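Before I ask anything, here is the structure I am working with.
A single protein chain has been removed from this complex, and every other one stays in its place.
Labels A and B are assigned to the chains in the order they are written; within every chain, residues are numbered from 1.
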Amino acid sequence: MTPDAIPRDRLTLWVNGREVSVIADPHDRLSHILRDRLGLTGLKEGCCEGECGACTVLVDDHPVASCLMLGFQAEGVRITTIEGLTQGGGLSGLQQAFLTYGAVQCGFCTPGMVMAAEGHLRANPDGDRAAIRHALAGNICRCTGFALIVDAVESEAERRQADLSNAMEAGA
Amino acid sequence: MTLLNVCRPTSLAELVAALRGADPVHLIAGGTDLLVGSRALPDAGRLVDLTALPALRGIDTTGPDIRIGAATTAAEIERHAGLALRYPALVQAAAECGSVQIRNRATLAGNIANAAAAADLIPPLLLAGARIAGLTQGGAECEISLQDYQAGSGMLITTVILLAEGFGPDSAFVKLGPRRDLTIARLNLAVTAQVQDRQIVEPRIVAGALAPRPIPLLHAASVLGARGPDADGLRAFLDALSAEVDAAIPGRASQGWKRQAIRGLGIDLIARLLKLSNRDPLFDGVM
Partner (left out) sequence: MGQVGKRLALIDGVEKVTGQMRFAADDAVAGLAHAALLFSPHPHARVLSLDAGKVLAMAGVIGVWWHQTTPQNGYNSAIWLAGQQLLADERMFPAVVRHVGDRVAVVLADTEATARAAIELLEVTYDVLPAILSPEGAQAHTGPTVDADRQPTYLNPVAEVALDHGDVAAAFARASHVSQTHVTTPRSHHCAIETHVCRAWPEANDRIAIHSPCQSVFAVQAVVAQALGIAADRLHVTKSPIGGSFGGKAEPILDPICAFLAMQTGRVVQLQLSRHETFTATRTRSATEGRMRIALAADGRILGRDVVVTVDIGAYCTGGAYLPGSMLQRMVRLYDVPAERYRGRAVYTNTLPTGAFRGYGSPQIHALGEIALDLAARDAGFDPVALRLRNIVGPGAIDPWQGLNLGNARGADCLRRGAKAFGWETRAKLAPGTGRFRRGVGMAAATHINGCFPGDDESTTATLGLQADGGIVLNCALHDLGCGSDTTLAQIAAEVLGLGLQNIRVTPADTDTCTYDLGTRASRMTYIVGEAVRKAALALDQAIRDAAALALNAAAQDLTLLQGCVQSARTRISLADLAAWLVARKTALPSATQTHRATANPGSFAAHFAEVEVDTLTGRVQVTDYLAAHDIGRAINPMLVEGQIHGGIQIGLGYALYEDVAVDPGTGRLRGDSFARYTLANAPEMPPIRTLLVEEAEPTGPFGAKAVGEIATVAVAPALVNAVNAALGTRLTDLPLLPERIILALQN
């Protein structure tokens, strides 16, 4: 098929483990498609300039700013939004940690913050505090001053480490 | 609504086909420059996404030259162990490019083509005498030196080549912006040299955000090479850096600050090159 023949108004995206088909304008940003077409309004937009991180989603497990990606660029990759973390109902460990550590105030930055933290923990399970702060540098929170967010992510890293070593012991 | 059509070639053949027959052709890679905020997007012609082409991605450090696919992301550069060994300056620059979210999308060629004065990847590339291979607007293959590249010329970059003779065994990159992390450089510096027993042999330096394009600091580099990094030599080097600022932006509002700030950044650069802390006693006497 030549590129010309590909109908570009219909996109096939792979979002939160499901294949979805949407009609989109070539200019439509991934963030808009996820929010407006797919109703994934947990995703927030705070700037549309890549600076605030509110729109962070995971693309193949890596955090990206979905406001700086056009919808058609997202075909063929695995997209995870905040809605994809709670499949099965309950809160993820990271979400629970955000709650109990007071890492949430207004909650507007929170979905993006959780996704950035989730991406970080998937790639860097060790939970080094400085590394967490560095990993969250692209997410602005105007409410919390970040420290309680870093606490929450750190505790979740420890929890996952403990789970891992328990699993290994059980396996051994 | 719009007359724009988009395509996402997955092979070079598709890419070449996509470049033909549409006018105008626009390129998009990570989108981290093109899609920022209110910048107007093209509304006619064809928008070609370069991120689905395996041929435009990847880092090959096995040969004498280093070859990097144009659409390789800053994150991929940051994580590449082979590149970190051979050309740390580029890896360091990539590691300080934006945030995680940006580095996961921002491409090497996008940084080159966007051609910002403060672009962080360009100084190390210029230092390495990089060449860029690609396709002309007509679809013909071409290869030119990065030095000669004109942003907006319509050239599609496919590969960036760092020539073996271009980069010394040792190199470093530092930047200074309003914050530590996720910050646009108000100054950046890259150096390549050969370090022997703390002697810096044949250093070459490029500075960004001092002129519309990154510029070589020939005078400062020669002072550094001639004097060596003892207190007196370093002081002479820092004076030379300040003089470079005076020559580059005379009368500019930022001159007073930059001529001083570059001294701090100069120390950071040398520290990084020598794998020292910038608080090492070596720098105590330099103030």
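Note that in this section a residue touches a chain if its C-beta (ideal position, glycine included) is under 8 Å from a C-beta of that chain, and two chains touch if they have at least 3 such contacts.
Since we're looking at a predicted model, the values are computed, not measured.
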Visible chains that the absent chain touches, using the contact criterion stated earlier: A, B
From B:178, B:212 or B:250, residue that would touch the chain that is not displayed: B:178
Listed residues B:114, B:222 or B:254, member touching the removed chain: B:254
Contact partner of the left-out chain, one of A:11, A:30 or A:43: A:43
Touch list for chain B against the chain that is not drawn: 1, 36-38, 176, 178-184, 254, 256-257, 260-261, 263-265, 267, 278-279, 283-284, 287
Absent-chain interface as seen on chain A, which is shown: 25, 27, 39-44, 46-49, 51-52, 54, 81-83, 85-86, 91, 95-96, 98-100, 102, 104-111, 114, 132-134, 136-150
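Everything below uses one rule, namely that only the chains that are shown with their structure count from here on.
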Chain B residues within the chain A interface of the complex: 1-2, 4-9, 14, 17-18, 21, 28, 30-32, 35-38, 41, 43, 47-49, 51-52, 75, 98-102, 104-105, 181-182
Residues of chain A touching chain B in the complex: 2-4, 6, 8, 25-27, 29, 47-51, 53, 56, 59, 62-65, 67-70, 72-73, 75-76, 116, 119-120, 133-135, 137-139
